[in-house]
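For this view, one protein chain was removed and the others were kept in their places.
Here the chain labels run A, B and C in written order, and each chain numbers its own residues starting at 1.
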Amino acid sequence: MKLSSEEQAALEEARAQSHATRRPTVAALEERLFAPIPCLDHGFVRLVDYMGDDGAIVQAARVSYGKGTRTVNKDRGLIRYLMRHRHTTPLEMCELKLHVKLPIFVARQWIRHRTANVNEMSGRYSVLDREFYMPAPEHLARQSTINNQGRGRVLPAEQAHEVLALLKRDAAQTYASYEQMMGDDIGLARELARMNLPVNLYTQWYWKIDLHNLLHFLSLRADSHAQYEIRVYAEAIGDIVKDWVPSVWEAFQDYRVSGAFLSGPELSVVNRALRGELTEREATIIATMRDNQQRPAAERSKIDFSGTGMSAREWRGLLGRFDLSAARD
Amino acid sequence: MKLSSEEQAALEEARAQSHATRRPTVAALEERLFAPIPCLDHGFVRLVDYMGDDGAIVQAARVSYGKGTRTVNKDRGLIRYLMRHRHTTPLEMCELKLHVKLPIFVARQWIRHRTANVNEMSGRYSVLDREFYMPAPEHLARQSTINNQGRGRVLPAEQAHEVLALLKRDAAQTYASYEQMMGDDIGLARELARMNLPVNLYTQWYWKIDLHNLLHFLSLRADSHAQYEIRVYAEAIGDIVKDWVPSVWEAFQDYRVSGAFLSGPELSVVNRALRGELTEREATIIATMRDNQQRPAAERSKIDFSGTGMSAREWRGLLGRFDLSAARD
Amino acid sequence: MKLSSEEQAALEEARAQSHATRRPTVAALEERLFAPIPCLDHGFVRLVDYMGDDGAIVQAARVSYGKGTRTVNKDRGLIRYLMRHRHTTPLEMCELKLHVKLPIFVARQWIRHRTANVNEMSGRYSVLDREFYMPAPEHLARQSTINNQGRGRVLPAEQAHEVLALLKRDAAQTYASYEQMMGDDIGLARELARMNLPVNLYTQWYWKIDLHNLLHFLSLRADSHAQYEIRVYAEAIGDIVKDWVPSVWEAFQDYRVSGAFLSGPELSVVNRALRGELTEREATIIATMRDNQQRPAAERSKIDFSGTGMSAREWRGLLGRFDLSAARD
Partner (left out) sequence: MKLSSEEQAALEEARAQSHATRRPTVAALEERLFAPIPCLDHGFVRLVDYMGDDGAIVQAARVSYGKGTRTVNKDRGLIRYLMRHRHTTPLEMCELKLHVKLPIFVARQWIRHRTANVNEMSGRYSVLDREFYMPAPEHLARQSTINNQGRGRVLPAEQAHEVLALLKRDAAQTYASYEQMMGDDIGLARELARMNLPVNLYTQWYWKIDLHNLLHFLSLRADSHAQYEIRVYAEAIGDIVKDWVPSVWEAFQDYRVSGAFLSGPELSVVNRALRGELTEREATIIATMRDNQQRPAAERSKIDFSGTGMSAREWRGLLGRFDLSAARD
């Protein structure tokens, strides 16, 4: 990530400001303000503004006349209670504003989160910069054989090289065409010329969102099922949130991230495991799947899941979270 | 619930219509269309329109050119997959429109669900009907001693009688004042006169919502923690949804209603219980809480939960879902 | 409006804080922070927090690395341009948080604005205060004879006195019943007892909204067609906005509040008036309606508007905004 000297100067000027305010401030966020956190090769996330802190949530939950906070411990307890019971409206009382530079294909996933405010730079109005996302070789991976929408093992060096050569060649050529079409000889309208640019081109936007919707964004986009390229941004934002509202972050980890939802059938299996009342069929499935990790998929697929109320995928998920074989031994 | 003869006639005229359509129809909903389902003493929920069915979700998920559905079983599998993985956008492709008559205090909880379309009758424009919610005696209960925002045991008959006498007297008096203020002698504006009416007065609205947001509404409002008076409506709507999109309803039951979210600390306790690795402290807590159901709260409150990473309330919740004592025996 | 000494102390403690921040501050808003602006007899609006200023809009519109502002004049020009062309996304980059105390019937109108964050105190959880809105006599008016949902002339003193006596008696009685039902003898659950309270009881909430949606709220609720009781709040908030983002406020006045939308048929009439090409029929309508202000409605209603493409109401509206008779003289 490189800023022009103008951009750098603007940023430093902003950081040099200091005003007195009666609003709550968060020292760790003041430190972070305006400074870009690099993401991918040319992108960044930059904290532009924030409203509220842990105390603001307590204040709103109590519809308070003052700060609303009592002891740190009582506040933490209330926040944990709110998070556990999904009383999310007080979390909406905090707001974050970011400046983000990101590849278009990441922006297209990101924008699906509708409860946010966005102002994106416009290719109708401005000439877009010549910056394309080029993955690091260790992030170039094969199509997953298990997951229809994920990646599997990393490409060998030679093939990674081949991919990068193609990406670079096409980026150079499409951008050259873009410039040629807008050049003096042709003078094509910007809104038309840009249609030739690939979705690994970088764009930028201002993005503002409340804390409740931000946590929802993070729970989906910092998740292991999210595409790596958006996860990088979600993790950078997570670091900001951790500094901003530490009690919320702790509760979010305990009650969302490190937890798991069990379906009705799953609850029932775990309870029978605890009571030693698993059926023969269930015990066989558990034992076979545990042993089968070393065996070929063909053999694993012989297991008969019918009548258990759960699919192979659900059994796999359940056994990934609970040590059910232990109960039986 | 009583309809005027005019209302009844309008309703029957609507039910008598029959048109040919290329749109998917759901026989069980056609049967339900326009007919009010009584709720509380004077309220109702009435299906006014619906868009889509189970197949419409599959169709959108596949961005299909036709119906998008394959075999019933494949469709059901896809819907379960979407529900399990919280891929909720295809659920937004179904829409329900209801006409609801409900007490104002119920409407005030209901309206907090923002992602819906609402058209309420206006007390500025119309004279409001003399209809007040009077709870059945079996729903008059004392303040809960455990839950700050719930009810406990049912009132004795004499006290229930006393409450109803007060509610009836005040309803009669406030409505008489309302009429007197708007009468020929005074002629006060309706928008002012209505301010004297209590929140157990009935109002009415048209309410339209997509299936994803409707399920969210139901998961909160048909829940045992919801106030009884709104739960009645949520359950009536649940019956409609069950008829409308049976595969979605089944998946909703399995993956939301009958399931439970376990926090990180809870997952860890259950896993240790399965492995027989609970600590002494944890085993004591479990045993004491199990035995203690018969003992007074004072004694239960002596348990020391510190260092377990979970509060008394969380332990209680966990033991309500899992038979952890069994594991140890 | 009266605060308890505890509330007053909490408020003063909050006002006594001063922190250093790199975020933009607005001196006039810092001065206003936390102090309640009285509204109606017991209500208030209190600024709790704000994010951004005029410059923040320019900054987002330019997707800027620094403050984004240039000269005050250039910024003002850009803001006026955005407002004129309804490019509203940069306005969403400012956010306001208020604590509001308001009658329930006002809250019911207010909550219809869905794009906002709300945390209301709960009558399930807390005992509600004995505070009822009692209109000042000069705001007690008869039902309008023109407008189905408005008020007409003010009530004579005697009738105003009668109305207030009824409102006060019913408020006292319903609140006494509320207390009696929750008292030791009966102990009815709060969530039930509250149903007896009329909608002129005061409630409170925290309300947070972005500037674009706030201006939309103000354009509807500070309008002369809004009910007086909500207009009072909208005007108090307008005063805050004027201090907060003066360039936006000026543009809002010029391009929304003091302007008017002309329909296609209206545009056409005005253009023909400018060219002296009004038809005989139109000229007659204009002259008659101008002269008719003194005549009884019965006579005015004899005018034949058919074929003009506009209804009586639309003609009246147009003549209220344009001096069309002048053109013809």
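Before moving on, here are some points about what is shown:
By our rule, a residue touches a chain if its C-beta (ideal position, glycine included) is under 8 Å from a C-beta of that chain, and two chains touch if they have at least 3 such contacts.
Note that the structure is predicted; figures quoted are calculated from it, not measured.
If you put the hidden chain back, the residue from A:Arg142, A:Arg290 or A:Arg316 that touches it is A:Arg142. In the full complex, chain B makes contact with the omitted chain through residues 3, 6-7, 9-11, 13-15, 17-25, 30, 33-34, 48-52, 56, 59-61, 63-67, 89-90, 92-93, 95, 97, 99, 117-121, 204-206, 208, 210. Mapped onto chain A, the footprint of the missing chain covers residues 103-105, 108, 111-112, 114-115, 118, 122-125, 133, 135, 140-144, 148-152, 155, 159, 162-163, 166-167, 169-170, 173-174, 177, 180-182, 185-192, 194-200, 227.
Not every partner is drawn; the one left out touches chain C at residues 77, 80, 84, 89, 112, 253-255, 257-267, 270-271, 273-276, 311, 314, 321-324, 326-327.
By our rule, only the chains that are shown with their structure count from here on.
The angle of the rotation carrying chain B onto chain C, fitted on C-alpha atoms and rounded to the nearest 5, is 180°.
Taking each chain's centre as the mean of its C-alpha atoms, chain B lies 32 Å from chain C. Averaging Cα coordinates per chain places chain A and chain C 39 Å apart.
Shared contact sites, meaning residues of chain C that touch two or more other chains, fall at 118.
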